[in-house]
Each structure stands twice: as structure tokens, then as C-alpha cells.
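What you see is the complex with one protein chain gone and the rest in place.
To keep things simple, chains are lettered A and B as they appear, and every chain counts its residues starting from 1.
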Amino acid sequence: MEDRLGALGGQALRRTRRAWGRADGWLLLTPYLGGVVLLFLLPAVVSTALIFARYDALAPPVWVGLENVNALRRENLTGTAAGNSLYFLALAVPFRLLGALLLALLLQRRQPGVGFLRAVAYLPTVIPEAAYALIWLWAFNPLYGPVNALLRGVGLPAPSWLADPGTAKLVFVFMSLFQIGEGFVVLLAALQEIPTEYYDTAEVLGAGGTQMLSRITLPLVAPWFLLIACRDIVLSFQYTFTTSYLMTGGDPYYATVFLPLLVYEEAFDRFRFGTGSALMAVVFVLSGTLVGILCVIHRHLSAEHER
Amino acid sequence: MSGESRRAGRPMGTTRRRPALQDTLHRISAWAVAPLFLLPLVWMLSASLRQPGLPPPRGVEWIPNPIAWSNYAEPFRLLPFGTYALNSLLVTASAVALTLATASWAGLGLLLVPPRCRSVLVALSLVLLLIPPPALWLTRFVLFRELGLINNWGALLVPALGGSSPLFVLLFLWTFLRIPAALFEAARLDGAGALTLWSRISLPSARPTLTAVAVLSFLMYWSDFVSPLLYLKSQQLYTLPVGLHQLQQLDRTNWPILLAASVLLSAPAALSFLWAQRHFLQDSRLGGTGEW
Partner (left out) sequence: MTRTLYRAALGLGTFWLSAGLLLSGCAPAGSPASAPVTGTTPGPGVPSTPARSPIRISFLVFGDPPELRAFQQLVAEFQAREPGIVVELTHVPGPGEYRKRLAADFAAQAPPDVFLLNYRRYADFARRGVLEPLGPYLARSQVLREADFYPQVLAPFRREGTLVGLPQNASSLVVYYNRNLFDSAQIPYPKRNWTWDDFVETARKLTQDPDRDGVAEQYGLGTEVSLQRLAPFLWQNGADLVDDATHPTRLRLETPEAREAIQWFVDLRMDHRVTPGLVEEQAEDSESRFLHGRTAMFLNSRRGVPTYREIRAFTWDVAPLPRRKRNAGILHADGYFMPAAGRHKEAAWKFIEFALADAGQEVLAESGRTVPSLKRVAESSVFLAPTSAPANSRAFLDTLAHARAVPVHPNWADVEELASQELERAYYGQVGVAAAIAGMIERTQEYLSAR
């Protein structure tokens, strides 16, 4: 067999093999690509179409052009929800990044018990969101909860937290700061990727700790920072849904109505799939814009790095 | 960048040269992480053991008196929590098994297709990771309805048939890229097909990744609240997170019972993570999770 193939020429053999490899590759990719089409691409197409339809999921869709978009523009709640979502992003993402970086810097060194500490720092991240929401709902209970008990214990004022439009969103931001395991692990890995020589050289040149941090560590982990920021932005939409759905339902007085909660209510409460789709597009455009901005920054950073 | 330089690590190098005071400070602040991050979990545990109906505590109560273990039986009395737990277990186990298979197939598939296609698909996967899940609920709901998947665990498991998350696929691809190409070549010469390549060569050298993806997908499906909320109708099919939500609707301020149920839901997630944590947290291992 080998002989005969050999006679046909190695080139042809390799080509056949490669073709086979490809076929195998595509075969193995089938479920994944099927999932991509069914779970991502097809919904994206249908949902784009629904933006221009009136559809209550019972009767067939009716094409209405831009009616849904105009309805959203008229509705004050859209602006409130977008504002709330942006407020959350603007506070939560930077603080989460900072927290993850601090954790990574603190826990990167080998010292006794560091494995335990890393596990503990990651632990809140794995708590299921339904349970996690209840923990904080209890912790921030204005009268009986431990947070206000601690505050009163040290003589500080005890706010009403989720009952007060001024502080409600802060609770969501605060509780998100404990679930930063993902960013922490990525930054931990990034820190360990930095070659020791850089620091050795810096030390020879007489650089101090702060300088090393600002000149070596931070620039080198910056791309990872942006990656986590992108992921944070995207996931915060899901995060604000489950937490606000379980904790406040949008109260007090719309202070915690975030965009995904509005999508859910519009579609699954009021049967308005058309405006729901238009709202989803708002979510998508918003997160897309933010991620796009970060990508541009990333490109600038890496361009500088090249130089 | 060589493996050694990374492994030797800056930390060891610099510790020696640091001033003692700074070093101690660093150690202390590192240890301060523990109480801070354990705080919410401790609150959950201690509140879950408080006897319901007692007047509210004055100040923080770390260890309740008396300790009411019976709170943990209450969710089972109020709702079919046993059924929910079993459902959660079945759904999660199936999803993890499927995810490991499909994600590793896809990872290997990406390795085998021509490089040009591979980079396009990797880029596509990265873009998919940037789609906020709520942007897809509504149309997935309509699609699943047309496929007859509403009120059916199928709706929860469909993502697992597609590898669960593009991230898992990429993790497998990155793992397989480290396997020497010669190994694959040799197996091919022996006439090995795709599934043999997968089971004989790829999987054995990807054990840490398998564990990591297993735990990450376990956490993903075990915690999933939105899918059962949207797609399940019959109570016999409900999973634990929805059960917890039901409990909350029954009496939204009965904290001891609610938090006892939260502990029941959290414990398997926490334990499976602790069991596998070295795969995420060991030095110089790149990892990431599919969720918060």
C-alpha cells in the first residue's frame, strides 16, 4: 500500500491527507458551528427583523417600520434605564478592575498560605447569582442587616440603601466588587508573564517600587486590563438583570431599572416583542460602542508598545 | 520569553531585596483579603441559622442563639426542593458532559482546519463573547418555541451542544496548540480518524483544561437562573435557582429560610470550585471563566 502511494508521489499523498484533516476538522466543528448559528446568528437576524415589527408572540408579526424606535424615543423609561445602566458601568467597571489588580498584586508572591488566600478571593465569584442576590439583600437590609449594624456600631449614619433612590444603585455596584475572580486570575497570569529581567534591569538603574509599578507592571498588563474591561461591560448587562430582578424589581421609583430588566418586562410581561427587540438593539449598540472604544485604545497602546 | 524566566518569577527575586517593613505590610494586607472576601459568605451562614420569627438582632450577630438547623429542612417542606435539586444535578451533569465533548471537538476541529479558516473562526468566537446575553433572550425564546423546546430541559441544554461558551472552545484550542504537531502526524499515518485523534492524543494531554472547563461549565449551569425562568413551565422540571426564587415569592422577608436555601444552592458550587481551584489559581496558568 505504502509503496503504491509512494509511487503516486508524496505531494498528492500530503494533499489527500490534508484534505482529510480538513474534513475531520469541519466534522468536529459541526456542533459548535451549529450552536453559533442557532444561538447567535439566527437570533440576531430575527431580532433585527423584529425591530421593525409589531409582534405579541401570538398573532403573526405586522411590519410597522420605525414605530418601535419612535415609541422608545418617546418613552422616558428608556432614558432612565440607559442612564442607570451607564451609571452602573461607569462605577462598577473601574472599581472592579482596580480591585482585581490590587488582588493580583497582593497575591502574586509566593508566601505561606497564598493558595488559600487566592481561593478565598475567588470564592464569592462562584456563588450562584440567585443566592448571591439574596445574601446582599439581607446584608443591606436597612434595619436588621449586618451592613448597617456595622455602620451603627462605629457610629456612622445608616442609609436606607435599596429603599432610597440615591443609594440603591450603589448597592449593586458594591456587591459586584466581590465577584472579581475572573479578572483577578487573568491579571495574576499576566503579572507572571512579565519577565524578571525587566525588574532586574530597572533595579540596576535605580528605580523604586512605585516606578517599577508605573513603568513596567502597569504598561505590560494594560492590554489584559482592556480585555477584562470589555468582558465586564458585556457581562454587566446580565448581572444587572438577575440582581435587579431578584432584589428590587426596578424600585425604588425606577432607580434600579436597568436596560435588560426593561427588555424582560417589555417582552415577557407586556408582550411587546417589537419594542423589546428595539431595546435589545440599544443594549447591543451601547455595549458595542463601549467595547469599540476600548479596542481603539488597545490599538493605540499596542502601537506605542511596538515603538 | 522562556519558561524558566517566568517560573523563577519576579516575586522570589524581589522579596529578598525588599525592606522588612514593606514586606510585613504586604503580608498583612494579603491576609486581610481573607476576612473581607469571606464576609458575605459568613453573613449568609450565620443568618441561615437564626431562628425564624425572633425579634430582629441588635448589632451584628455572628453566631445565632439558639442555632436553628431546622431552617435547612424548611425549603423542602415548603416546596419540592428535593426534586429541584435532583433536576439541577441532572441538567448540570448532562450539560457538563456535553460541553466537554463538544467544546473539545470544536477546539480540535479549529486545530485541524486550514489556518486561514481558523483565524476567522477564532475572531468570530471572540466577537461572540462580546454579545451581552440579554440581547438574545427574546429571539431565542421564539426560536426555542418553534423547535418545541419550551418547558423542556432541551432549552437549557442546547448551549451545551454548541460547546456552552466560545471561551471553552478557545481554551481547548490553546491547549491543543501546545501538543507537538508530530504526534498528530504520526497518528494520521496510522490511519487514525478524527475521533481517534481526539480520544487518544488530544484529551490525554488536556487534563487540566478538561478539569477547568468541567468546573466552569458546572458553575455556569448550576447557577443558571435566567434560562429556567424563561423556558421552563412545569414545576416538576424546575431547577434550584428558580426554586429559590419561588421561596422568595412565598415570604420575601423570611431571611433565615431564604438564606438556608441559598447555602444549599451555593455549597455544591463552592465545593466543586475548591476541589478544582488549583487548576485556576496555580502559578503561571492562564485561565479565565465564562461568567462572573
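Methods note: contacts are C-beta pairs under 8 Å (C-beta built on N, C-alpha and C of every residue); 3 or more make two chains touch, one makes a residue touch a chain.
Predicted model only: the values in this text are computed from it and were never measured.
**Q** Looking at the full complex, which residue from A:N68, A:Q108 or A:N141 touches the chain that isn't shown here?
**A** Here the residue in touch with the unshown chain is A:N141.
**Q** May I ask which residue of A:W26, A:F95 or A:F268 touches the chain that does not appear here?
**A** Considering all chains, including the one not shown, the answer is A:F268.
**Q** If I consider the whole complex, including the chain that's not displayed, which of B:A68, B:A85, B:V113 or B:L143 touches that chain?
**A** Result: among the candidates, B:L143 touches the missing chain.
**Q** Tell me, which residues in subunit B touch the chain that this view leaves out?
**A** Touch set of subunit B with respect to the missing chain: 53, 55-56, 78-79, 87, 90-91, 93-94, 97-98, 100-102, 104-105, 141, 143, 145-148, 150-154, 157-158, 160-161, 195, 199, 203, 210, 214, 230, 233-237, 246-247, 249-254.
**Q** Can you list where subunit A touches the absent chain?
**A** Residues of subunit A in contact with the hidden chain: 30-31, 34-35, 37-38, 42, 45-46, 49, 56-59, 61, 141-145, 160, 162-163, 252-253, 268-271.
By our rule, only the chains that are shown with their structure count from here on.
**Q** What is the distance, in whole Å, between the centres of subunit A and subunit B, each centre taken as the mean of its C-alpha atoms?
**A** 15
**Q** Mind pulling up the subunit A residues that touch subunit B in the complex?
**A** Touching subunit B from subunit A are residues 17, 20-22, 24-36, 38-40, 42-44, 46-47, 50, 57, 103, 106-111, 113-132, 134-136, 138-139, 141, 143-144, 146, 149-150, 152-153, 175-176, 178-179, 181-182, 185-186, 188-189, 192-197, 199-200, 203, 209, 230-231, 234-235, 237-239, 241-242, 246, 259-260, 263-264, 267-268, 273, 276-277, 280-281, 283-284, 287-288, 291.
**Q** What residues of subunit B sit close enough to touch subunit A in their complex?
**A** Where subunit B meets subunit A, its residues are 1, 5-6, 8-15, 17, 22, 26-27, 29-31, 33-34, 37-38, 40-41, 43-44, 47, 56-60, 102-103, 105-106, 108-114, 121, 124, 128-143, 145, 158-159, 161-163, 166, 169, 188, 193-194, 197-198, 219, 222-223, 225-226, 230, 240-241, 244-245, 248, 255, 258-259, 261-263, 265-266, 269-270, 273-274, 277-278, 280-281, 283-289, 291-292.
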